[in-house]
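Shown here: the complex without one of its protein chains, the others still in place.
Moving on to chain A:
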Amino acid sequence: MSDHDLATSTAPAWLGGVRDSLPLLSGYIPVAVSFGLVATQAGFSSLETLAISALIYAGASQFVFVGMVAGGAPLWLAVAMTLLINLRHVVYAPNLAPWLPPSRWWPWLMHGLTDQVFALAHARLPQLAERQRVGWFCGAALLAWLSWIAGSLLGAIAGEWLMAQWPLLGEVMPFALPALFLVLVVPRFTSPRWALALCVCIAAALAFTLGGLANVGIPLAAALGGLCFFTLRAPRLPGAHR
C-alpha cells in the first residue's frame, strides 16, 4: 500500500497495523523458536519460557538472561545485563512522541516498543491521520508481541523437531529483518549529509557486530552516525548569513 493510500484508507486502523507488521513475523518467529529451544535446553520449563518472552519481550537480552542464569551467574547480574542491553530503547518513545495523540493507551502500549516496532512506527505514524494512530500501533505491536510469544512456546515444545525438519527455513526467514530495515531506512537518504551519516552508522554497526559487540554496537553506531551528521555542515547558499 502506498503512503497516500495509507492516509486515506477506510479500513480499520488496527488492521493496517497488522498488515504492516506482517513482514516482522518472518523475522520474529524463527528467532523466537530459537529462544524457546535455548531456554528449554538451559533448564527452563515451557511456562517459564513463555513468561520470559511475554514479560521481558526483548530478544537479545532474553538470550543473555537465560544463558547467565543457566551458567550460575548471580541473579542481580543477569538482571543488570538485561537492562543494560535494553537501555538503547530509551530513545525510541521520545522520537515517536510528537506523533502520538493523547490517549490513555500509550503507556500500556509502550511494552511493545521493540527495535522493529519502533522502526516501523517511526516510518508509518507520520503518514497516518491522528485518529488512526492508536489503532494502528495497537494492531502492529500486538501482532508482533503475540508472534514472539507463540514462537517461543513453539520453540520450547517442538524446537528441536522443527530445526531438524526445516533447517533452511530458519536460515532464510530472518532475512526479512534486514530487508524491512532497508525499506525503512532508504527514504531517509534525502541529502548527501543524511546519506553519509547513515552509511557511517550502518558500516559501524556492521563492524561492531563482526567484532562480537552487536548489542553495544547499536547505540554506539547510532551515536557515531549522529556525530557525523552534526560534524558535516550543510552547504551554505551564496550570500546566506551564518
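The definition used in the following text is that a contact is a pair of C-beta atoms (placed from the backbone, for glycine too) under 8 Å apart; a residue touches a chain by one contact, two chains touch by 3 or more; residues count from 1.
By our rule, contacts and distances are computed from a predicted model.
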Absent chain [UniProt protein name; select from "Serine/threonine-protein kinase RsbT", "Heme lyase CcmF/NrfE family subunit", "AzlD domain-containing protein" or "C-type cytochrome biogenesis protein CcmI"]: "AzlD domain-containing protein"
Candidate in contact with the missing chain, chosen from A:Ser26, A:Gln132 or A:Ser152: A:Ser26
Contact set of chain A toward the excluded chain (per top definition): 1-3, 19-20, 22-23, 26, 44-45, 48, 51-52, 55-58, 61, 65, 69, 75-76, 78-79, 82-83, 86-98, 100, 106-107, 110-111, 113, 115-116, 118-119, 122, 168, 171-186, 188, 194, 197-198, 201-206, 208-210, 214, 217-219, 221-223, 225-226, 229-230
